[in-house]
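A protein chain is absent from this complex, but the other protein chains hold their places.
Entry: chain A
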Amino acid sequence: MTEFTLPRRTALQLALGSLALPGIAEAQQAQIDPLLYGPTPENARRGGRITVGSLVEPPALDPFRQAADARIRVSPLMYQGLFFEDQSGVPRPLLAESATAAPDGKSWTFRLRRGVKFHTGQPMTSADVKYSYDFMRNAANGSPGAGDLSSVTSIDAPDDFTVVFNLSRPNAALPMTLTNKYGAVVPRGFLDDANSGTRMNEISVGTGPFKLKQFRPNSTLVFERNPDYWQPGLPYLDEITFVTMPNSAAMAVGLQSRRIDLAMFSRPQDTQALANAQGVEVRRWPSLNQKTVDLDCKYNNLGDVRVRQAIALAIDKKTVMDASISGYGTVIGTIVAGMQDAWGVPLDQLANQRVDLDRAKALLAAAGHPNGFDIDLTTIIGYDWMDAAAVTIAEQLRRINIRVNIRKLELGVWIRNFRAREMGFTFNDWGTTPDPSLLYYRHFRAAPEGADFRNWNHARASALLDRGQETADPAARRAIYAEFQKILAEEVPTIMMFSSDVLTANRTRLKNYVQHGTGWYFGLVKAWVEG
């Protein structure tokens, strides 16, 4: 049976008010939020094991020092931050119970949940929270998440269940930053050992619903239920085994032959093989990922805004999406599809979204390239969608006499170039935690506050990003990010083309699995299996 569902979270408005934002009294949230990690099922059965097929495998399991998406996908099963990054864009209290910002916005006070135990058996207190986030924000410890905490100047633990984050400037996105992408709360002292990073391949020391049972690199990763987990009755499953699968054909075979219960597909069209499979359901979820073309403003002729606009005006996003992911996605303007409703500007109000070859040619001529020019377009090995997209874009740009030479790079080399701000004219594939500050700030804020990978160095955009981060009022914040997006569309340091849907396929015996738009496995906490 095949079923296509596009789950609509109705929680958005409700959620926008549910977090204790500045001016809103702390108080609520003493109870456990029933929407944490997804909807709570009725009549769920406890027990049972499942096998999840995955095309990628974490290189290591350290949540503090490994940025690989494959690591982040599984970490939430074992480790927890203070908040859960609800897809609606609202941080739901996880290890925190409430959040209150000071009137000047320069400190946040978090009340912590009581009765939480680490996998080591120790109870969690504010000293552990302070220790964990102090470790993460210290750049010398090498955490990729340190940059997101640069506004934190100190962390206090006035009593066992209160922590206070002091900031150099207001940061309305702080709760969303203290979610589950990087870092987690671990027992104080654990990270003092120089080998703590690799020890986390053998034991888990978080507070999450599952404990690490076994990690066999290049093969399997096994989690078992945490019997002391703090959410009553959760998780339902006794054991989850992740198996590294060689390719999507093997995943389809594995589902049909009942070797695996759940799989996520990186190329949505690969689920077509399962359209008529017995006992397998294929489902489609909106994502927080985006496929883009990035323009390094120091590369080739891309320093001239007219050239960048001409390129944007020649690219037909829909055609590129159809060619590369068979249309299983949503064309976007300046924000990922999963955040469009809450934060996006309608595409018809953004510049350079519709193909206009005459204007593109005129802009090129005005920029001094009436006969076009040659340029390299970079794709990354292993990202299959980019191959089809590159050929399509080369063809589209040929119509304005830009001659594209496609160049393939290995991922490690590409990352090196990107970090060194030498990305050139390249495809990119990246996701975000659902907050505009976390989406835009590091990427587009001018240095040194931001990383400005595209050498855009845009003063007005940077000022807006600062204001957006500092502003607490949701409506004012939305207006600021709308203005920023209009500049982004006008200036074209990046062309955000489309968000590819997340496609999962599961055996029908697996119930209540909800896929998070990040592609991370939060949904396994409330999933259960029939006997």
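One rule holds in what follows: a contact is a pair of C-beta atoms (placed from the backbone, for glycine too) under 8 Å apart; a residue touches a chain by one contact, two chains touch by 3 or more; residues count from 1.
We take it that contacts and distances are computed from a predicted model.
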item: Complex member absent from the view - protein name from UniProt, among "Cytochrome c biogenesis protein", "ABC transporter permease", "Aspartyl/glutamyl-tRNA(Asn/Gln) amidotransferase subunit C" or "Protocatechuate 4,5-dioxygenase beta chain"; value: "ABC transporter permease"
item: Sole contact to the chain not displayed, among A:Y37, A:F418 or A:W456; value: A:F418
item: Omitted-chain contact residue, chosen from A:T244, A:Q269, A:N457 or A:N512; value: A:T244
item: Per the touch definition above, residue among A:T220, A:S326 or A:N401 touching the missing chain; value: A:T220
item: Interface with the unshown chain - residue positions in chain A; value: 51, 53, 59-60, 65-68, 139-147, 182, 194-195, 197-199, 201, 216-220, 241, 243-247, 249-250, 253-254, 256-257, 259-260, 410-419, 428, 430, 442-443, 451, 453
